[in-house]
Structure formats: structure tokens, C-alpha cells
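What follows is a set of notes on a single structure, which appears directly below.
Removed from the display is one protein chain of the complex; every other protein chain stays in position.
Now for chain A:
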Amino acid sequence: MSTHASHKKRSGLMDWLTTVDHKKIGILYLIAGGFFFIIGGIEAMLMRIQLIKPENDFVAAETFNQLLTMHGTTMIFFAAMPLIFAFMNAVVPLQIGARDVAFPFVNALGFWLFFFGGVLLNLSWLLGGAPDAGWTAYAPLSTTSGGPGVDFYVLGIQISGIGTLIGGINFLVTIINMRAPGMTFMRMPLFTWTAFVTSGLILFAFPPLTIGLFMLSFDRVFDANFFNPDNGGNILIWEHIFWIFGHPEVYILILPSFGAISEVVATFSRKRLFGYSAMVFATVLIGFLGFMVWVHHMFTVGLGPVANSIFAVATMAIAVPTGVKIFNWLFTMWGGKIVFSTAMLWAVGFIPTFVMGGVTGVMLAIPSADYQFHDSYFVVAHFHYVIVGGVILGLFAGLYYWYPRMFNRVLNETLGKIHFWTFFIGFHLTFFPQHFLGLMGMPRRVFTYLSGQDLDQLNFISSIGAFLMAIGTIVLLINIIISASKKYAPSSDPWNGRTLEWAIPYPTPEYNFAQTPLVRGLDAFWIEKAAGNKGMTPAEPVGDIHMPNPSILPLFMSIGLFSAALGLIYNTITVTIIGIIATFICMFLRSIIDDHGFHIHKEEVEDDLKGVKE
């Protein structure tokens, strides 16, 4: 009867391929997302080299279009998204005092789907040309683009999108159902709150993208007519669907970054976060308004003054909750005992940078002005200030802050500061001049420009800045490699942290908490430390801990869909059918094989608590 088989220990590669542990999945997301971040960065560097001087011929126009498309797609879907999921996986269950996520198997499946989607997209470079219709894939450019490039785009994002959607549902359920006793919603750390709202946005924003991508692939593969005006199709439908997904996507990316900044600012100011409930409210409000503004990407398509005005006002309204957040961070620092660690440097650098991106956002939200800014480098400057100056700076803050929790080692602070200053100065050098390039009339998405139009100097500065950012990133990689050779850090609470994730010993045990902690207020761990306690007060006696079994099925399900997509791209329907059948067989096996997990026995947990090693 009992299927609680004893603990199967897997090791080496098999351990990583079959893991359902959220902490390991977080590391997988971090490595894969970091890898794609570097690929996207190399694509950006090639573009900046091409634009370093007028009438350059470093890359051909066609290649430039592919670089441009792949840079945007890779950075949004395969770098920023997985890096956010990396931190959500590594931190959220710990912050709410949970032993695990709600659906560990689904969590692993989400990772592998994302990973194989990214691999599929990048294979396009080797298999007949990358997509070249921009990351927005506007029809009819995308429907008529020759070669398999856009098919790779559609199917790569489709596969990884399924992974993101199930990941979002997983975190919603985890946060609603699995909080420790006493962890009420209004005691949740801000990062968990932002992860919660982001997951909600994923749930409602990704299905439109799914449908949009289906329509695009039906048009390309099966000769459907959704976006073919000759047969009654309408290209504006693509734009609406894409931005109904695409605008919330911006907030999906930025909110966890806000959350990381909130944790870092509070920890290194030695104060509780100023205006906690206002921060929560602002987070939820930004999430809600994120769905009301998609038409500001379409002011110039001719929807008329009424539509434009409504969406302009809704867009500007988002500045209000965002302003609330900015001021609360400033007030948190005000009067605090600020420690300028590397993580804090990133957080402090983030604040003015993101404000600049927000200000140009309000400028773009004015439809009449947008007619001038539209499709110019001003827009490029704006969204890089938001996405690099906001999302990426926040993620770097989170990386330095949570690295000890994820890898049981601290990153070198000196190298971290070199990374910060080169990247931060490089970033402003790259993108600040682009505002002026845009105002001077340089259009975006062009592979070259003429000399004698006053565009040379600023483009040169911009390219030099990009090199500085690349150097900063190399310093980070060196830092990570050095840290890997170091021993565990002496303390499991290196920053004197406030939240539950720092209450766990090094190395983080598989079951997170030997005893579920009792939460007695906001900044649960800080409260205990302030009361003179050594650790959290447990909410339960030591007992057997139930854990999920590892499984190879998520990997095979994803490989199945990956092969199915390759079959579709090359019109070999048999490969597609085999791939889909393989995925269904995996689903079938998952349904019929009882998998009740295993128990870590009480004695083992007690030994861990006493510090006895096997």
C-alpha cells in the first residue's frame, strides 16, 4: 500500500536534471538566464560596434535586423524573465516560511519549458537565419518574413510562455496557501508581495500572447488570414493582442525588481521599510493599471483622439504609485544607519536612474508629443532606462544580496563595486546620449546613419559606454568564478537580515525549515533578534518532513515539445507528431504513476539541528 519509498539520492548531473527542489531550480534559472543575458549582451555589442561610426559596414543590414530582434527577444523573455524567476524560486518560499512551493513538479516543468524555448530560439542562428521582424513581430512584417526565423520566434516563445504561465500559477498558490503561521498578507516581505502581484499579471497577460502567437503561426504555417488584409485580415489585431500582453509584461519585469530594492534598502538602512502598507497598495495598483495602458504603444496608428486621451491619462496615472514607492525608499534611508555594501550601491544607483526612465515615460504618454518621439532613439533611451536602469539594476542588487543564501558564499565586495561603477557609468554613457539622438531625428531599428548630420559624436559615446557595461559584466563573471572556489561564508546571516530567509543555517537544508517558524510581525527575523532570541520561535514540534520525489518527466515533456516545434518549422509533420505524442506519454505517465514523495525522518532532522554530519 504505502508508496513512501525511502529517499532516493541522486548525484551529479542526474540530480540537476531531475530536481524538483525550488532552491536548485532557482539556481538553474539563474545560470540559464545569465547565459542568455550574455548572448543578448553580445548581440547588443555587435549592434553598438556597427553604429560606432556613420556608414559602417561591420555587419550587413539583414544581420543587423536579426541582431536587433534577437537582442530584444532574448533580453525580455530569456534573460530578465528567468532571472526574476530565479530569485522568486530561491527566496519566496523561504520568506513565507514554507517548506516548498505548491507544485514542485510543475515548477521543474516551468524551468525546462523556458530553457528549451530559449534553446530553440537561439538555434535559429545556426539553422537558416534568426527572426528579423523586431521583438514585437509586427504583422505583416512578421507574416511575410522569409526563411524560418519568425517561426523560431513564435514557437520558442510559445514553449517558454507555457513555462512562465505555470510558474506564475505555482507562485500564486504557494503564497496564498503555504504561509507559515502568523504570516498574514500584511506581514509578507515586500519581495514576496511583488512576486505575488507579478504572478497575477503573468496569469492574465500570457494567455493573450499565447493566442497571438497561435494566430501568427497559423498565418505562417497553415496559411490562415488573421493578419492578411488581402483576405479580410487585420494587422491591428496583432498590435492590440501583443501590447495587451506586452504592457503588463513591463510590470511583470519591474515589480520583483522593486521588491528586491525594498528588501535591500531596508536591510542596509537598518530600518523597517517606510510606509509598508502604502508600498503594498502601490504594488497592487501598478499591477492593476498595467492592464489599462497598452494603447500608449499605438498612439500613432490612428485610433483617434478619444482612445489616445483615455490611455494617455491612464498611463500618466501609473506615475503616482511609482512615485509613492520612490519616496518610501528615500524615507527608509532617511535617518538610517546606511551601509554602502555592493547590493546597497545598486539599490541607490537604481533610484535616480529609474526616475529618469519614469520621467521620459510621462513625456511619451502625451500623444501629441509621442507623434514626435515615435520610433526614434528617444524611445530606445526611455525603455533602456526602465529595463536596464530599473529591472537589471534591481536584479543586480538582488544578486549581491541573495547570493549568500543561494550559494552559501558571499561575492567579493571590491570586485562588486568595480562591477557597479563600470556598469553604472557605462549604462548612462550609453543611453543618456540616445535621448538627444532621438530628439535630433535618429530613427530606431536602422543599421546605419549618414555622416554630417551631427549624429556621429553621440553615437560614438554611446558605443564606448556599451563597452564599459560589457567590462562590468566580465568583472561580475570573474567575481562569481572566484567565489565558487571559496569556502562557505562564516555566517548564514551576513547582512544582519530582517526577513525569514536569513533565519536558516548554512548550507540551506533540503526542507528549508526544520520546524515551521511562528511569525510575530513584519520583518519576522528582526523581531526575534531585537527580542534577544537566537532564532525563530518554532510553531510545531520536530517531526517527519514530507518531500516530493525528483522526476525526469519535466525534461522529457519539454524535449517533446521542442522536437514538435522543430518539426513544424521544417514541415516534417512526422517529427511534430512524434514530439507531441512523447509529451502526452509523459503527461500520461505522470497521471497514472502514484508519486507520494518521501519522508525525511524526525531523527535525521534532529541530527541536523544538533549539527551532526553524516
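Here is the rule we go by: a residue touches a chain if its C-beta (ideal position, glycine included) is under 8 Å from a C-beta of that chain, and two chains touch if they have at least 3 such contacts; residues count from 1.
We adopt the following convention: contacts and distances are computed from a predicted model.
For the chain that is left out, the UniProt protein name among "Succinate dehydrogenase flavoprotein subunit", "MIP18 family-like domain-containing protein", "Cytochrome c oxidase subunit 3" or "Carbohydrate ABC transporter membrane protein 2 (CUT1 family)" is "Cytochrome c oxidase subunit 3".
Among A:Gly26, A:Pro189, A:Gly212 or A:Gly259, only A:Gly212 touches the chain left out of the display. Check A:Leu17, A:Ile31 or A:Ala224 against the missing chain and you find that the one touching it is A:Ala224.
Of the listed residues A:Ile76, A:Leu120 or A:Leu165, the one in contact with the hidden chain in the full complex is A:Leu165. Residue in contact with the omitted chain (choice from A:Ile241, A:Val264, A:Met406 or A:Leu429): A:Ile241.
Mapped onto chain A, the interface with the missing chain covers residues 1-4, 102-103, 165, 169-170, 172-173, 176-178, 203-204, 206-208, 210-212, 214-215, 218-219, 222-226, 228, 231-234, 237, 240-241, 244, 588, 591-592, 594, 596.
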